[in-house]
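One protein chain is absent from this view; the other protein chains keep their places.
And now, subunit A:
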Amino acid sequence: MLQNNPQPESDLRGESRHKSELLSNVMSDFIKDKLWAIIALNTSPEEADWLQQKGLSDPLELMTAFVAVPRSLPKKVVNVSQDELSALSTEFSGFSILGWSLVRVSRVWLLTQLDPSDRHEYVKNIETLFDTAEMNELVALYSALPLLSYPDQWLFRATDAVRSNMGFVFDAIALHNPYPEKYFGEPAWNQLVLKAIFNDKPIHFIEGLENRANEQLSITISDFAHERWAAGRTVSPQVWRLVGKYMTPALLSDMQHLFGSENTEDQKGAALACAESSLPAANNLLIQYPNLEQSVKSGVLTWADLEH
């Protein structure tokens, strides 16, 4: 049971909360059906029957099944067509199950089958699953956050996943998950992005990375880069995609540093960031590197080139 669940209202994005409460029922029905269709294609009739029957059972049996899925279903990655993937992400922006195991998809589907009508019971059941979860169960639970009812209820849990040092758990909330973009306040969002950068995660897999860029984050990234450089370490060149719109004279000197780097990707990152800035000084800096300037302005060079 959850003892403390601090949910400062300021940490919640009011506009999207309202919208998503309205949408959540419609959306999860669609997703439920889609997920089931994918599961059906990836299981034998016996396996599908087992899962379907568990999905219809009382909460306790359903929760036990959530735990026991790997004892009944094979360990494999689901086959999912490009069409199915697009259907999922069109209906529910940012939601993707590419590369998920069958166990993970099935667990997420089981969670969508929990009856949400009694909020207290529903929350208690989900919290129990969190409290007793092993690593793969945590991954499934965090993957399912955007599909659960009462989305604002899970904010504390979600920020806890960002605090996790288990890479898989962090990835489950941070990458390809639409929940943080919708519900994290700015401090929590910035913490997620910074931790992803700090751990050399591919930040382009963070949903809403560009939408949620902000001035405070750009300042902290500059500080972070200085620490790395002082230690003789490097910074992933694509982090500079988060600073273009918030360019300052201080950040411009970082850009200068990058243009002088031996790593051509650093130079490319600086060129792209300068091009995104409305500061005249940024443009003046960029035109000193005509080759890079031309690549950026002609669209030959984009951030996608730095996404590793």
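The criterion applied here is as follows: a residue touches a chain if its C-beta (ideal position, glycine included) is under 8 Å from a C-beta of that chain, and two chains touch if they have at least 3 such contacts; residues count from 1.
To be clear about the criterion, contacts and distances are computed from a predicted model.
With one chain of the assembly withheld, which option in "YCII-related domain-containing protein", "Hydrolase TatD", "Glycine/betaine/proline ABC transporter membrane protein" or "Ribose transport system ATP-binding protein" matches that chain's UniProt protein name?
For the chain missing from the view, the UniProt record says "Hydrolase TatD".
Given that one chain is not shown, which residue among A:A87, A:L175 or A:L279 touches it?
A:L175
Which of A:V103, A:I126, A:A144 or A:L258 sits in contact with the chain that's absent?
Touching the chain that is not displayed is residue A:V103.
In the complete assembly, which of A:F205, A:W229 or A:Y289 touches the absent chain?
Result: among the candidates, A:F205 touches the missing chain.
For the full complex, which residue in A:K76, A:R163 or A:K297 touches the chain that was left out?
Selected residue, touching the omitted chain: A:K76.
Using the document's definition of touch, tell me which of A:S57, A:S89, A:N136 or A:Q191 contacts the absent chain.
With A:S57, A:S89, A:N136 or A:Q191 as choices, the missing chain is touched by A:N136.
Residue by residue, what part of subunit A touches the chain that was omitted?
Considering the whole complex, subunit A reaches the absent chain at 64, 67-68, 70-71, 75-77, 98-99, 101, 103-104, 131-138, 165-168, 170-171, 175-176, 199-202, 205.
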